[in-house]
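Here the structure comes first, spelled out in structure tokens, and everything after it is commentary.
This part shows subunit A:
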Amino acid sequence: MGVLVLVPLTVCLALAALTAFLRTPALCRFSGLVAAATVLASGVALSAAVLAGSIPTAGSLLRVDALSAFMLGVVGAVGLTATWGGLPVAGAPAHDWMYSTLVTLFLGAMSLAVLADNLGVLWIAVEATTIATAFLVGHNRTRRSLEAAWKYVVLGSVGVAIAFLGLVLLYAATVAAGRPTLSWIALTQGHLALDPSLLKVAGALAVLGFATKAGLAPMHSWLPDAHSQAPAPVSGLMSGVLLSVAFYAILRVQAVVDPVLGAGLMRGLLVAAGLLSLTVAAALIIRQRDLKRMLAYSSIEHMGLLALAAAIGGTLAIAAALLHVLGHGLAKSSLFVVSGRILAAEGTTQIADLRGLLTRRPVMAVPYLVGMAALLGLPPFSLFFSEVAIVVAGFQRGLGWAMAVAVGLVLVLFAGLARHSASIALGPASPGLAEPDPPGRSAPLVLALGSLAVIGFTAGPLPLLLSQAAAVLVGAR
Partner candidate 1 sequence: MSANLFDQLIGLSAGVLLLTSVLLVWKRSLVAAARLLAAQGVALASLVAVIGVFDHDRQLVAVAGLVLVLKGLVLPWVLDRSRIRTGAVREETPLMNTTAALLALSLLTMLAYLVSQPLRVLAPGPTTAAVPVGISLVLYGFLLLTTRRHAISQLVGFLLLDNGIAAVAFLTSGGVPFVVELGASLDVLLVVLILRVLTSRMTVKFGGADLDDLTDLRD
Partner candidate 2 sequence: MNTRALVLAAVQVIVMAVLSPLLVGLMRQVRARMEGRAGAGVLQPARDLRKLFAKEPLRAEGTSWVMSVGPVVLVASSALVCVLVPLVGTITFPLVPDDLFVMVSVLLLGTVALALVGLDAGSAFGGMGSSRHMTIAALVEPTVLVSVYALSIPVGSSSLSAIVHGRLVHPSSVVAPVSLLALVALFVAVVAETGRMPVDNPSTHLELTMIHEAMVLESSGRDLAWLELGSWLRLGALLGLVGSLLAPWGIASSVTPLSLLIGVLALVAKLVVLGSALAAGEVFLAKLRLFRVPELLAGSFVLAFLAVTASYLVVQA
């Protein structure tokens, strides 16, 4: 079992190293894809193992429970969508070696983050994602991408540094309790007598720090810039999973803090962050001018919803949050892939310059519309269920007022997104004929959006995995 835990990490590292040193076109082309596939495969395998009742571990640092397995699967699935959809057109020059290396490392770092049992390692992995993606954001070497990269690195690493301060204080608390450790399982199951007032500071700082990476307002500012400047697949990866991985970190910290302090503190922080994120996203989407920035703000929206779900707590809400993570990851990565193709084909992502895509470029507009429908939480896509579940659970657990506010903001967001999407996709075909899209390019999108449409209904192992993953956290409460 332990081997299985190491597989994704080793494969990613190996691929990255090979790509970096050999730099053969094949490697540059496929390393990211292979890495993602491996992560997905091992995620599935680990989920199976966990459902079979075993808890694979490797050393004292890596430990796989249902939550980790699920998150690894998400990383893999979204990674697969992004990398596969991001493959350059056959014949076009492959990505350069650096790009592929960094993408592979990025995937590895995220896998490490979700596999780590030690919060310190988790933190290192999250910080490593910043490092891996810094040059990816700046990959285009334009003025704007440089600016985006700078903002991303500074804001990101400062935020994460705050998280590290939080972890340090947490460690100090354990030291004071006589059992110095940062192992999550020990922290949650070890019955340590942690000092509440210190844990309060520690938890608040840790959440604040990881919230930066998760793109929760008011620490979200790096997000639109980075997402709009990074190459489309990278934007997809960042918005699809990076944010969720950071959110996963928050969940873990919350699970440590809540049993000691009660749900009050975290709830307050997360509700505030969630509603603020929704507000910011709503306000800035109304008059948004750029497609990719619009998608970025919608990511902030969904992170806000996740924060609310975490604040609510309870099996239903947490399971919904996890399903939401998966759904949002798939939808958002597909949308970013599409936006990349639109950019390639139209030469712009300015909403005002994109007209009548549905008649001109159906191969792009149809997946765009479908993905947007999924993102807006329309059935049959799984986000519908997760959003309904979040609201219902919110009322059941006494956060009704927050839900009411959130729903109002969601309506504004819906109006804004629908308005922009309509102006992009609908309307007459202005002259400017579409060149036929090479076949097979829509395969990843079809796969992602198709599975998005069914995972809401599956009676298979997914519900079990979700409820077990939720139980990992809720049980820890």
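Here, a contact is a pair of C-beta atoms (placed from the backbone, for glycine too) under 8 Å apart; a residue touches a chain by one contact, two chains touch by 3 or more; residues count from 1.
As a selection rule, all candidates are chains of the complex that A comes from, given by their letters.
Values in this document were obtained by computation on a predicted structure and should not be read as measured data.
What touches subunit A in this complex, out of the candidates 1 or 2, is 1.
The part of subunit A that touches candidate 1 in the complex is made up of residues 61, 118, 120-121, 123-124, 127-128, 130-131, 134-135, 138, 141, 143-144, 146-151, 153-154, 157-158, 161-162, 164-165, 167-169, 171-173, 175-176, 180, 182, 195, 197-198, 200-201, 224-225, 228-229, 284, 287-289, 293.
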